[in-house]
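For this depiction, one protein chain was excluded, whereas all remaining protein chains were kept in their positions.
Entry: subunit A
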Amino acid sequence: MAAVITAAGLARTFQTKRGPVQAVRGIDLTVREGEILGLLGPNGAGKTTTLRMLTTLLAPTGGTATVAGRDLATDPVGVRRACGYVAQSGGIDGQITVREELVTQGRMYRLTKSQAVDRAEELARELDLVELLDRRTATLSGGQRRRLDVAMALTHRPRVLFLDEPTTGLDPGSRADLWNLVRRLRDEHGTTVFLTTHYLDEADALSDRLVVVDRGVVAAEGTPSALKLEYGGSIDASLQDTFLAITGRGPATAHATPVAV
């Protein structure tokens, strides 16, 4: 499969009052078309910063990246047209109805008014929001809000969908719904999904491949079973132990290969 995201030495340094902080020190990664990639890492490892750079929200201070063949630095608008993004906090304002948000979002992607209205209906059917169309978004439950967030990010049928901790704060039922949705996007639409998560069971169950970042660089990557074998010592190792071995932050196990820090 062709690469839909490539990053080489992608880096971001923030200037703060206490001097420069290297949030991302140099990320190299490739994401193939139609795969679900899970980005794992401890708090502060640079997951969200990486996502924000790949979605044009934050300018890199080093390195290069392409999304759907568009260069981040030279064609940010091309990147924006090719990707959808759901931030950790969502992106919904409570005073507006579900329908209005969906239609406005469609028009921000340059659909005509009638196309945007049709697309809103279509998304509502696909994401089980039909009954909620005329409700104000403030009245939605956490799971419903998240479905609306995803619906808005899918407005323009993006080739790549970025999800930043999509199931944080959701109840188990809503989490399962979201997992099914992500799989359906891949299977039915060939959408590439790039998601960050803290839930290792989620990463394990959902991702075709994992990338573990730690302290701003890629510490390990591979399929969940390959990582378990390499770092956890056996294919039956828990992803938890594997993760701790990779990031060197847990009780060292006999099999663990320590990673330079």
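Definition applied: a contact is a pair of C-beta atoms (placed from the backbone, for glycine too) under 8 Å apart; a residue touches a chain by one contact, two chains touch by 3 or more; residues count from 1.
One rule holds in what follows: contacts and distances are computed from a predicted model.
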item: Choices "Iron-sulfur cluster assembly scaffold protein IscU", "Cytochrome c oxidase subunit I", "Monovalent cation/H+ antiporter subunit B" or "Transport permease protein" - which one is the UniProt name of the chain not shown; value: "Transport permease protein"
item: Residue among A:8, A:92 or A:133 that touches the chain left out of view; value: A:92
item: Which of A:28, A:71, A:100 or A:128 contacts the chain that the document leaves out; value: A:100
item: Hidden-chain contact residue, picked from the options A:47, A:80 or A:228; value: A:80
item: Touch residues of subunit A, complete complex, unshown partner; value: 14, 52, 55-59, 77, 80-81, 83-85, 87-93, 95-96, 100, 104-105, 107-110, 149, 152-153
